[in-house]
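Note that this complex is displayed minus one protein chain, with the remaining chains in position.
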Amino acid sequence: MVDKVKSVSEVVRTIPSGSHIALGGFAIARNLIAVVHELIRQQKRDLTVSQGVVGLDTDLLVGAGLVRHLIMGGGSLDRFGPVHCVNRARDTKSLHCEDYTSLSICFRYLAGALGLSFIPVKSLLASEILERLEAGPGAENVKRSKCPFTGEEYVLLRALTPDVSLVHVQIADREGNCQINGPRWENEEQAKAGRRLVVVAEEIVPTEYIQRSPERTIIPGHRVEAVIHQPFGALPTAVFGCYDYDADHLRLYVEHAKEPERFKEYLKAFVFGCHDHWEYLEKLGGLRRVEELRADPILGY
Amino acid sequence: MVDKVKSVSEVVRTIPSGSHIALGGFAIARNLIAVVHELIRQQKRDLTVSQGVVGLDTDLLVGAGLVRHLIMGGGSLDRFGPVHCVNRARDTKSLHCEDYTSLSICFRYLAGALGLSFIPVKSLLASEILERLEAGPGAENVKRSKCPFTGEEYVLLRALTPDVSLVHVQIADREGNCQINGPRWENEEQAKAGRRLVVVAEEIVPTEYIQRSPERTIIPGHRVEAVIHQPFGALPTAVFGCYDYDADHLRLYVEHAKEPERFKEYLKAFVFGCHDHWEYLEKLGGLRRVEELRADPILGY
Amino acid sequence: MKVTEGTKSRNTLPDIRATEIMAAAGARELHDGEVIIVGLGLPEVASVLAKRTHAPRLTALLEIGVMNPAPRDTPVGLADSRIFYRATCWSGFLDVMGMNLHRGIVDAGFLGALELDRYGNVNTTLLKQESGKIRYVNGSAGGNDVASLAKRLIVIMRHEKRKLPLAVAHLTSPGFVDGRSREELNLRGGGPSRVITDMAVLGFDAKTHAVSLLSLHPGIRLEELVENTGFSLHIPNDIPTTPLPSAEELRLLREEIDPKCVYLR
Partner (left out) sequence: MKVTEGTKSRNTLPDIRATEIMAAAGARELHDGEVIIVGLGLPEVASVLAKRTHAPRLTALLEIGVMNPAPRDTPVGLADSRIFYRATCWSGFLDVMGMNLHRGIVDAGFLGALELDRYGNVNTTLLKQESGKIRYVNGSAGGNDVASLAKRLIVIMRHEKRKLPLAVAHLTSPGFVDGRSREELNLRGGGPSRVITDMAVLGFDAKTHAVSLLSLHPGIRLEELVENTGFSLHIPNDIPTTPLPSAEELRLLREEIDPKCVYLR
């Protein structure tokens, strides 16, 4: 058994500026907050970021000016608001953006995970999403073609193989065998598409725990390069079965994200002003706050 | 909630001769024995059968002369012997056979499950398997092509969409939500590739049981047309967590399967000579025998 | 879906909200035994109403990988754990959007829209301001996939002139683009079948594929509708009135499905 448990700062130091990182969050669920804060503190620049449905994690990275190229299927903070930093960067054309859809980005990761350099899809046709991809930086990743057996028209998608895939999970052992509770959106395909794979786990369990229900291992340990153990590592976003989203902090975030100047204040207070995720959790209200947010074992939130 | 529980004879009556059926067994594990016996009793003819790694179920069907066309990735009864009936039918050319590999047949099912009419694969190239497919009845299902992005040479496979996919599972509710314990080989892709889907369950549980661990639902109920409740429905093959294979009966089977005349005796005694699966279980040794084979809860066999 | 009052007399029946009429009209579009993909908000409310009335065997899928949830508390979005509760299956995009939607077994997609044009094309990506300036919004997520692949699409949205333009500012999810058939567009799904607004139920002409009026909600005048629609739509000689929700439907909506009026405001 290999012990792969590392600190977040240690792992982030191994991710060079210019990398393509894939983030496993979805809107306000299981976001890679601890990692993203550290990427900002270490000022990793010119990143390419890919994500199915962009959430707070990517919004933070884009707002902090670290992202050059964004590959996304959509984005929102659910009813808390849109992803202001991402949308603003797009409005002002300070970000290259390749738009896909939930299915087509999942298929691009699936192809990557399976070692296929391309995969067909029946979405995107007759849409401006496809036209814009063909006219922009996505042109090298899509191609209209026909099925050789049925003659049906398809879009062929190029596989997406991020340099580093990052996913937040509820449970991992020290080798990286991971369980994910609740729905998994594109986590499995995205994780396995990565050339490198890092997981952030709420809880580290002995391998014997994994061996009791191996059908629940979504990511097997041998694929994982590092395991970051960071309880509450996704706050203010939710982790099913562990804790609810912090609605107060999400509202505070959205208020700040609306305005570039106020966003800088947010970064100063909650990212640059914190040495690590533990200090950040203190700013969120510390033990008392996380206990308020701790999930009910039956409801999962 | 729809109650989809039906008897095996009721379900088999809805499968016309000439159908393409996909079987979820693997060698000597989770074979569709109760269904296959009933297909033989009802003399459903000219079947196309597809399976990843052919086991006892398909060997029975082929031996009984019901199969016209076999699509397979391989076949064996593990150390109990080869699939004699299948091999003999191939030797005497009384069976059209399309040979694939574990991965390529899984990809054909995956394409079917995803609604893709084709999918690329990097297996089969430079092999006689591919040459024989191209020269025989498989010619319309494979095509060499290049990746439009990388130029890499691939084999494109046509999707496989069986008329009826059948899978043996440990647990289902009355609507057809299924859990599978142990490894799942190509069960999920094969089941979801089917135009119709029938499951045989060892145990029927209330839907509330399913709702306690929805991450374990491998096949969702709305995909399922019928649920056959048949405890010990896979004997003499094993069902992980429920019972071990019946080694004595497997040896007896292989001895009979070696010779066409003796195979007829086997069918007479264990298939035609039994009105239903309960009678067959009595012939295997009834309650006393199944209790001997019942799985240890820790070991699963 | 936040309701901001416009210039029109939406709510002529003081006891029944426009959103309640919409939810009931939406529920009536769903048939028992169907498999549907729903977005959050009124589509989800309408699907729960259908399930509790005439369509108990409806299967509801959420793109994130949730089937048949029965939430106890009102979720704020698809990523809210509240909507995972008591589901019968948790999987992911590949299963819901791939092995169900792309597989061709989803009978109806039920979504909201930022803009919808006369051929049922939907925009959820960006808005063009009068100055010509572009403001990005959420993008497609599963919207384009559902519009492309579901056997039919039901859209539920506020009836405002700027939200129903002649042509959308960005064609995120195709309807009958340029009035062409779905076959011509190489799309598998049947395309938009209904648009349910707070003024009317709209359909699509079988030949021209353009939006046509199917029924006006009680108390809405035809002139109001025309005034608040950005394109000319086919209007039948006899205009039916959208049925009001029944007393039982209202009770379910108000007491059980959205008692806190999160989506029925």
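All chains are identified by letter, namely A, B and C, in their written order; residue positions are counted from 1 within each chain.
In this section, a residue touches a chain if its C-beta (ideal position, glycine included) is under 8 Å from a C-beta of that chain, and two chains touch if they have at least 3 such contacts.
Every value quoted in this text rests on a predicted model; they were computed, and no experiment measured them.
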* Structure fact -> Absent chain's touching partners (shown only) are A, B
* Of A:Q170, A:T217 or A:Q230, the one touching the omitted chain in the full complex -> A:T217
* To do: Extract the touching residues of chain A with respect to the undisplayed chain.
  => 1-2, 113-116, 175, 177, 192, 207, 210-211, 214-215, 217, 220-223
* Structure fact -> Note that chain B touches the chain not displayed via residues 26-29, 52-55, 72-80, 82-83, 86-87, 90-91, 99-104, 106-107, 110, 121-129, 152-153, 182-189, 237-238, 240-241, 244-245, 247, 295, 299-301
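Keep in mind that, in the parts below, only the chains that are shown with their structure count from here on.
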* B-C or A-C - the one linked by more C-beta pairs in contact -> A-C
* To do: Indicate the whole-number Å distance between the mean C-alpha point of chain B and the mean C-alpha point of chain C.
  => 41
* Asked: What are the residues of chain C that contact at least two other chains?
  -> 87, 90-91, 94, 98, 102, 149, 188
* Asked: On chain A, where are the residues touching two or more other chains?
  -> 121-122, 152, 182, 184
